[in-house]
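Only one protein chain is missing from this complex, and each of the others stays in its spot.
As written, the chain order gives the labels A, B and C, with residue 1 at the start of each chain.
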Amino acid sequence: MSFVSLGFLAFLAVLILLYYLVPKKGQWILLLAGSVFFYAFAGWSALIFIAVTALSTYLAGIYIGKLAADRDKYIKEHSAELDKEAKKAYKAKVKKRTYLIMSLCLLLNLGMLAVIKYTDFGISIVNGIFRTNIGFVHFALPMGISFYIFQSMGYIIDVYRGKYAPEKNIARFALFVSFFPQLLQGPISRFDELSKTLYGPHKFDWNKFARGAWRVLWGYFKKVVIADRMITAVLALSGEPEKYTGVYVVALVLFYAIELYADFTGGIDITIGVAEMLGIEVAENFDRPFFSLNITEYWRRWHITMGTWFKDYIFYPLSVSPKMLKISKWSREKLGQAIGKRVPVYLSTIIVWFATGLWHGAAWNFIVWGLLNCLVIIVSQELSPLYTRFHKRFGFSNTKGYNVFQMFRTFWLMGFIRVLDVYRDVPGTFRQVWSVFTTANWGNLFSGSFLKLGLTLSDFIAVLAGCAVMFTVSVLQNKGQVRDNIILKRPVAVRLVVFVLIALLITIFGAYGIGYDAGAFIYGQF
Amino acid sequence: MKALKIIIRIAAALLVFALGIWLLQRLLVPKYVTENEEGLLVKEYYSYAGGNDVLFIGDCEVYSNFSPVRLWQDFGITSAIRGSPQQLIWHSYYMLEDTLRYETPKVVVFNVLSMKYGEPQSEAYNRLALDGMKWSDVKYRAIKASMTEEEADSEALTVASYVMPILRFHSRWNELTGADFKYMFGTRQLSHNGYVMRIDVKPVDTIPKAAPLPDYSFADVCWDYLEKIRTLCDRNGIQLILIKAPTLRPHWYDEWDEQIVKYAEEKGLCYVNILNEVETIGIDYTTDTFDAGMHLNLSGAEKLTKWFGTYLKANTALPNHRGEAEYEEKWIDRIDYYNEMAEAQAKQLSENGKLDGYWGD
Amino acid sequence: MDKLLEILKEIHADVDYDTCETLIDDGILDSFDIISIITEISSEFDVQIPANEIVPENFNSAAALWKLIEKLEDE
Partner (left out) sequence: MKKVTKKLIAAMALVLICAVCFAYGCASDPGDSGKTQTPAGNNATAAPATSGTSDDNGYVFKHGDVTVIMNAPAADIIAALGTPRSYYEEPSCAFEGMDKTYSYGSFDVTTYTEGGADYISGVVLWDDSVETPEGLYIGAKAADVTKAYGVDAAGKTNVSVTRGKSNIIILLKDDTVTSIQYLAIY
């Protein structure tokens, strides 16, 4: 069920109504039922996959929890007779077992993900290397599988690390895995954070409800008015790469940046807003990323929960693992301090970005996309002392103008890397980007050829106006939430009328129905 | 906060929203007064429903070619046309079903041209045929039966967009004209019991040869609906007459004609291919058509109607209602409007040399 | 503790590690720095800081980090 559908709106209305009518203790059960219903819409077979993930992770968590509890009890009971070494040995023994259970759980779930998502990709590689001709299997990707498996894996790793006790109630755990607003495209929540508010009880809180509703409205605005309109031009430009070179590639970079941002953040706004209407707090996923001064910062502000997931569960463990420390030691001895110091960090970085690329999709364009990000990050890391010296000498690094230049630079750099997504063809993308420098067709900006991409002049005006609103809101957010600072300070009647007006505007200016591609949320496919 | 207060707030917001949607919808839906005027036809039926002994169903070959006013004036036969542009056979069937909710005619006349279309041709024609229909289960079934592939892809939205046409026409915001504001709460009458009048002339000078077809059989779905129309008429004691209007294009192949003749014989129906009667009727394609052969103009339509009235007298038992007060009363206004429009068109034609619209303004 | 400060100074010379208690919260140390610190510590102190100890509370100040090292050495 897409967020942009009448079915979803109806589902939401009924769910929220029931949510505040049923006894408070039953609220989370209702949410679980709603989530199952929501997921069943994508087909019953998809339910099996999420059930396997929920059940296996739940059982593994319980088992690890039990082993840890037994261990603590044993040590406590025998603390007198055990010396430090014996305790340590015992702990290590238990840890081995919990590690095994966690690994099995990871293996099962990531294996499932790998088989479904990457089999065809693997086959294509095998075919490429061995010149074989193995047929593709074409598994249908169950909705949101990359998101809920990552969320569950974060949970089991945390339980293994002893960060928190495992959830004992399987139904409650199932709700954590399947909570419907974040099924489609995240955020990837952490159990300790989400569980604080997920299970209620929640009394109806007008302010929370209104804040959530405003955020949902804002999400729909971005998604329906801007993203779903822009996608037509993005598809047209990327669909005929031979025709659209040079200035069109620059336009595509810009259009896709707008579309992806509006689509993804819009979807997340709806997710978080819906949760807020239910009294539940979901982690933020964006922090106005296009205002970032450099790529490292950009990745701290874009798709935040994915970034921290990779950092906490792959980057850190990898780079501080005994093996990596050994490599570090070895490289320091052989290659000298300067390089040796960098080896573990950079090696982990490369692996993480490779994985990030692969997570986004089973295709070379995503992998190259990940590695290009990685390259830029490492290069800028290496150049940073140079920058610092340079700025110290000329002393303009903190001027507003320079910051704007940095944002501009980051925006376009990320934009050009990002078009790998839309061309889905690695050499093709490089050809296209190269054509920006070789094809002098900037005159087309004013020749009217942009009106042949499926968008009329009024569509472009609508997008432009939408972007202006989006930009203004982002700037206003410098001083905190617009809802708190501006909207919620007005009288209720004014707020209601403005809310309704915006809803009407979305109804009119939204790009939906006949003539518009019913664009699925872009991130739903990963 | 008290529950009541919350409910009032939310209800107020919903109410304002509904009001806003209603107003915007009135503004944004096409008014069909300056272009595609035929979009008014289906809705207009409800203003002349009741007391019609003959019902015509079909595409422009009925609504441009037959004049119920003439049929009344010359024969005392009461009739109505439920035509719409590119009306497909399933549209016609549901048109008939919908009509039966308001009246039961004695004779139904179906123009068989649409037998050649086995698939929805364009979403736009669905809107022209169905948007004007009043809500009932008939309309719902008609929508489901008519959906194009694109519409069927998002079926819920499609059905919803007939309940709330703003969902379909919201993007007309950039095409709004003065007429959209002027006719926001009501349009003017276009048709004369379903007949669309044009008095101008564009002679036929050439008709391209029709290329032979690889396959002349009609689609199964068309036969199914023809049979549905026939049984529905049968059940309601209605006499069904099949016609092929004397329109030169699209070409009506002999191979098609033979199939209809055979069907009519099997089922004991009247079928008349009026293309064969053109000389008897006296239709002159240099003066009787307004678009070089596709549609007849007023002169052509009146000639055809005159002939068809005689045909009806000969083949049916339709009563002559002339002189019956309740009928005379109803038709007197219709005759006035008919003459009024003909005059207005004639005036504009003589002043401008061409027609800008049906109303001559 | 001195050895630790030395490691930290090498990463960012201009930070006053004696007083700063928001090394992570203020973004002074990024993930690259953290890994470098952990690698240095492991070679200097013979303790391995596991991934689950990489949380802001442990890295926000030199003192907290020192406490962590002591705790790990103790185990």
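Convention: a contact is a pair of C-beta atoms (placed from the backbone, for glycine too) under 8 Å apart; a residue touches a chain by one contact, two chains touch by 3 or more.
Just so we're clear, the structure is a prediction, and the values are computed from it rather than from any experiment.
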Candidates B:39, B:68 or B:300 - the one touching the absent chain: B:39
Selected residue (touches chain absent from view) among A:335, A:404 or A:475: A:335
Candidates A:367, A:433, A:463 or A:506 - the one touching the absent chain: A:367
Interface residues of chain B (partner: the chain not displayed): 36-39, 59-60, 85-86, 124-125, 128, 205-209, 211-212, 214-215, 249-250, 291-292, 294
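Please note the rule applied: only the chains that are shown with their structure count from here on.
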Whole-Å gap between the CA centroids of chain A and chain B: 53
Centroid spacing, where centroids are CA-atom means, of chain A and chain C in whole angstrom: 29
Distance from chain C to chain B - Cα centre to Cα centre, in angstrom: 82
Contacts with two or more other chains, residues of chain A listed in rising order: none
Chain C contact footprint on chain A (complex, rising order): 88, 158, 161-163, 296, 311-313, 315-317, 319-320, 322, 325, 328-329, 332, 341, 344-345, 348-349, 381
Touching residues (chain side chain C, partner chain A) in the complex: 30-32, 34-36, 38-39, 42-43, 48-52, 54, 75
Chain B contact footprint on chain A (complex, rising order): 5-7, 204, 206, 456, 458, 492, 496-497, 499-501, 503-504, 507-516, 518
